[in-house]
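Just dropping this structure here.
Missing here: one protein chain of the complex. Every other protein chain is in place.
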Amino acid sequence: MSEYQQIIKTEPPKGTSLWKDGARSLRRRRLAMVCLGVIALYFLLAGFVYLAEFFDWRIGPIRWAEQAGQSYAPPSSKNIIGTDIFGQSVLRKTLYGAKISITVALCASLISIAIGVPLGAVAGYFRGFIDEIIVWIYSTLSSVPYILLILAFAVVLRDKTLFGHKLTGITAVYLAIGLTSWVGICRLIRGEVIKHKNREYVLAAISYGCNRRRIIFRHLLPNVSHLVIIDFSLRFVAFIHAEVILSFLGLGEAERPSWGAMINDARIELSRGVWWQMAAATAAIFFLSLALNIFGDALRDSLDPKLRIQ
Amino acid sequence: MTTYIISRLLYTIPIVFGVLLLTFVLFNLVGGDISVEIAGKDATQETIDEIREEYGLNKPLFFSLDSQFANHFKNALTFDFGRARDRELVINKIKRGIGPSLALTVPIFFGVVIISVSLSLVVAFVRGTIWDILAVVICVAGMSIPYLSFILFGQYFLAYKWGLFPVFFSPDLSLARNVALPVLIGITAGLGRNLRFFRTVMLDEMRNDYVRTAFAKGLKTRRVLFKHVLKNAMIPIITRVVSAIPFLFLGSLLLERFFGIPGLGYLMVEAIGSRDYFVISAMTYISALLFVVFNLITDICYSLVDPRISLE
Amino acid sequence: MKFVRIISAPALHRLQTHYQIRMSVRLALLVTTIGAGLIIAGCDSSASIEEPNEMVLHHVLSAKIKGLDPGNMRDVYSIIVASQIFEPLYQYHFLKRPYELVPLLAEDMPQISDDLLTYTIRIKKGVYFQDDLCFSNSKGRELKAKDFVFSLKRIANIKYLSQNWSIFDNKIVGLDEFREYTKICNSEADVDYSRQVQGLTTPDDYTLIIRLKKSWPQLCTVLADIATAPVAKEAVDYYGKDIISHPVGTGPFRLNVWRRDSYIELVRSPSFRGEFYPSSGEPGDAEAGYLDDAGKPVPFADRVLWTIIEERQPAWLLFLQGKVDATVIPKDNFDEVMDGAGELTPAMKQHNIHLKTFNDPSTYWLGFNMLDPVLGKNKPLRSAISYAIDREKFIELFFNNRHPVAYGLIPPIMPSYNPEIKEKGYAKYDPEKAQELLKEAEKIHGGKLPTLKIALPGTSTWYRQFGQFLKRNLNAVGLEVETEYMDMPTYQEKVNTKSIQMFTSGSSATSPDAQDFLAMFYSRYNAPGPNKFNYSNPEFDELYEKAQVMLDSPEKHQLYRKMELIVLEDCPAAFLNHRVAYVLHHDWYKNYKPHAFAYGLSKYRRIDLVKRTAYKELLKTIK
Partner (left out) sequence: MNMSNNGTILSVKNLSTHFFTEEGVIKAVQDVSFSIKKGRTFALVGESGCGKSVTALSIMRLVPAPQGKIVGGEIFFEGRNLPALSENKMRQIRGKKIAMIFQEPQTSLNPVYTVGNQIAEVIRLHQKKSCKEAWADTVEMLRKVGIADPARRAHEYPHQMSGGMQQRIMIAMAVSCKPALLIADEPTTALDVTIQTQILDLLDDLQKQNGMSILLITHDLGIVAERAENVAVMYASRIVEVAETPRLLAEPLHPYTQGLLKSLPRLGFSEKRLQTISGNVPEPLHFPTGCKFHPRCPRGKIDKQCQTIEPVLREVQPGRCVACRHIGY
């Protein structure tokens, strides 16, 4: 069999609609579905912690603050993955951390989408002056190195009050991330909209007199919406990792256990051979982002093989 | 060509303006007044006022030739960033930091690019086989481990436990030895993402008809990959590679912080810790400039690899 | 209260001694060309390779130093280095305990007029500034009395924005007027230093007369503070703002290289007048070998090196490798160094490593803002919080049990320390009592207590865990608390603007006089002054004013103890711990007697080069 043959990829099967297609070929990828399951688990866990806190169920994760053993007790039957300096169960902290990390990543993603998508659509559809402005804004933002930008935002947002609400811990974190990371999706949507703008269905819509809002939001956006999903799935990972870095720089959540904070603690602990807290947090992040990465790829391949988001 | 470059340079003006506006708004408006803190403890109000005057914090913000923004702008354009909190000239700090930072980031950069590009070709070569799948899995796994964990474990095992490298920057060792471990970590951590990216690029290229033609000529796969595919894949590669260069000058926040490498990344972390806006905004501004410039370079490179692109 | 320096807890923790480290400076510089890639090459021109029998002290600084201009320094690290370059009029005796001031640049102790208002100080002849470009033919000129006057005026100059002004605020006749005058000048340079200040006169080149507005017994200790060290006007004019990196002093060492973020190198100053090692000390010094060098000329060392290493761990490793002369014991290596009985472990003994411990004149506390509506009026609440904190546990978790609990606010090292203070039981850990008090507190507050806020001056892991610890303790007795982690600037700002509820802080005295600590409760010194608690108690103030003008004496100490008890009773702060420094040094590092207040001691240190080379062999045999 010639190598050439190994390389050419057979075209994806012609399907009825983009989404049906995607769903079909997704369902056929067993691995992707497993990953989806893992992701769902994490989200359920986070949601569960929220509920538990809301109804004040006295179950594991939200009892992370309780003393479960000696300080720095190594993994044992009592504490499966040991305890931290205050003898708190690392397992509980890790579980609870899911809530923080996912909240951060989720809110950040939603913010960036909420900003990026409409801006991109408007810019792409109207072009002209509005476009100029929006492009100017995002090229300015993107010409500042990303990490620097996040830090700058996080630093200034910290402990400020916004609409009477104090930006503590994670709020500042996800605001900073969200406000800085909408550029990518904005650029993407803008490009797509420009492409679709002159497609027949849009012209048709115009021809039977839709107003612009309707055209953008009812006709254009649905046709580029899959990009949002893909972008979201891949960006989510980046945000979870960003939380870690911010906590390391002392800009993260300090009150409650977050994965970032746990890994950060390891800086002191490792030298006394306390590895479990770090390992636990790392593993937690690892499996979530592994799942997200694989699933994100699968999603992209099935929805839009040509797309290359990095 | 020249006309193009000129027009692009003109285009950078609004960007630079935007960046300056951004830093100004972030640090001078939102950031808040820092004179109290510069004054040190037990400072009397009069001292504080003096400081406000010294740093021009008592001037109007906008709408005046001598407004804070105007000065912010002026200083930036004249690369006069004033003095940092510890009364050292910001520009000196930056000059000093750039060497170590590059010593760290440049090897990482070339390491990652060279390794991942060539590996991506190999992987493309064996596409569909177990090796390909293995490679992809390893990449994604590597991407999923937090950067911090890479550093911590690397420092713990390779330096503390097995003593293969200095644990921390110590001036009595050569810079090369000092950055060895950070570089190693940096490359390992960066490899996954890049290899995966370049692999996608290669495979996308290989779907093109000209590849079929090349095979129809009876060329060896190696030749097809290295001659025909690689050059076509250059565009995305260049985009990624060249646009990464400005960040080299920023150094690596985490690595430098952990290994105490006195570079710009470290400088940033410190500046953030002490809210040294003078340093932060100077760095932001400079890196933005670099970024813009290298975008231009990227475009020029395009025209070099791809005859279809002309810069007229 | 003048010299208390608020230092972040870990910072002081490190400060307990200067880390020290061997360093043959090889800072490779990097040449990169982006296109072609990179070449690591080159070797810093200033790289000074150590000659075999050259005596070099290897220190470590655990933070970057800010500047070397004594007139405007407040951070300990700058002071450590500057103290080897600059000299004030007086210094603490190296060996004598209790601590005692002796002349340095002064010929003898000052003649004090009976009204305690006029100090006449004779200055040593033949003291020369270090050679520097700023002088004509770049030879250091002789020190004159006017140099002291200049240095003091300079601190008063508002354009110079000295952080030390508060020390002299409203003390010396005419100096405040001079400050007023400088306000109308446009810049630092425009200020005319030749303007007369009645309080500072120099009848001749070697006599300095200081006149005070009111009695100020601490003046001598002030004159022993590096802030008052003479600076040459030539240097100030020549270097302008860059004076911070061009120190020109009279001390035994002069600056050779300063790479801000990696190392500082001082070399013996050829123009140093010469001084002698003290020939008497406290009992036991002779046995400890502190008098071996009695009467010999100092400094011994040819060079002093500080490597800046901000992480604890690497400094420790360098110490073990013999590249550092001395170090504190990092928290995480404590078990490796000390056995349960507080003895060195065999491993350490095998390395011929010696342990020195000494009380550090510092106290740490959880402070309350007495102007806070909730806390200020509610004494039971405050004492409840104090009782709720398990200090032993805190010290165990965070300091390996090596620091003493602070039963009061005056550190044990102070002459005015109250031996019975423990029995008063203010620092007891008593949750039950705390809960009772809380009931009272709620009555006073009239309803449920709101969530209280604790501010911590840092976002590092250390502070986060510290904050969590306090939170856990207070939650345990049913108090709702919220911890706020902020960077030092924000923290200081909030404290100074009194917009804070509880805050963790600590301070370290720079003189044996406990007034440093008591002043923090004097109502006239409210924030942004030293009294961050905004504590106010007329009785206390009265006593304070009384003590303020007294010369050091048992009566004064009695007064201090009385004041201490008043404070403890009102409980404007829950005092947590003092500190004991645990210092390790190699046996080649001679004359290393810890000192709580003096910094300029490098001149006394000596290296036994034979032993040091022997250590390298020893390491091989151990490995």
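So that you can tell them apart, the chains are marked A, B and C in the order they are listed, and the count of residues begins at 1 in each.
The rule is simple: contacts are C-beta pairs under 8 Å (C-beta built on N, C-alpha and C of every residue); 3 or more make two chains touch, one makes a residue touch a chain.
All values reported here derive from a predicted model rather than from experimental measurement.
Colleague: Using the definition of touch stated at the top, determine which of B:59, B:87 or B:212 touches the missing chain.
Modeller: Here the residue in touch with the unshown chain is B:212.
Colleague: Which listed residue, B:138, B:158 or B:305, touches the chain dropped from view?
Modeller: B:305
Colleague: What residue numbers in chain B mark contact with the hidden partner chain?
Modeller: Touch with the absent chain occurs at residues 128, 208-210, 212-220, 227-228, 231-232, 305-308.
Keep this in mind: only the chains that are shown with their structure count from here on.
Colleague: Determine, using the mean of C-alpha atoms as each chain's centre, which chain is farthest from chain C.
Modeller: It is A.
Colleague: How many Å are there between the centre of chain B and the centre of chain C, using C-alpha atoms for each centre?
Modeller: Comparing mean C-alpha positions, chain C is 39 Å from chain B.
Colleague: Hey, how far is the Cα centre of chain A from the one of chain B, in Å?
Modeller: Each chain reduced to its C-alpha mean, chain A and chain B end up 22 Å apart.
Colleague: Touching two or more other chains, which residues of chain C qualify?
Modeller: 313, 459, 487, 490
Colleague: Which residues belonging to chain B are in contact with no fewer than two other chains?
Modeller: Correct list: 160, 273, 275.
Colleague: Show which residues of chain B lie in contact with chain A when the two form their complex.
Modeller: Residues of chain B touching chain A: 14-15, 18-19, 21-23, 26-27, 30-31, 124-125, 127-129, 140-141, 143-149, 152, 155-156, 160, 193, 197, 200-201, 203-204, 206-207, 211-212, 215, 221, 224, 236, 240, 246-247, 250, 253-254, 258, 268-269, 272-273, 275, 280, 283-284, 287-288, 291-292, 295.
Colleague: Show me the residue ranges of chain B that touch chain C in the complex, using the header's touch definition.
Modeller: Of all residues in chain B, those touching chain C are 34, 36-37, 39-44, 46-47, 50-51, 54, 83, 86-88, 93, 96-97, 99-100, 102-103, 106-107, 110, 160, 166-176, 179, 245, 248, 260, 262, 266, 273-275.
Colleague: Which bits of chain C are touching chain B when the two form their complex?
Modeller: 6, 21-30, 32, 34, 37-38, 40, 43, 64, 66-67, 74, 158-159, 161, 163, 165-166, 169, 183, 241, 244-245, 259-263, 307, 309-311, 313-314, 317-318, 323, 459, 487-490, 492-493, 496-497, 528-530
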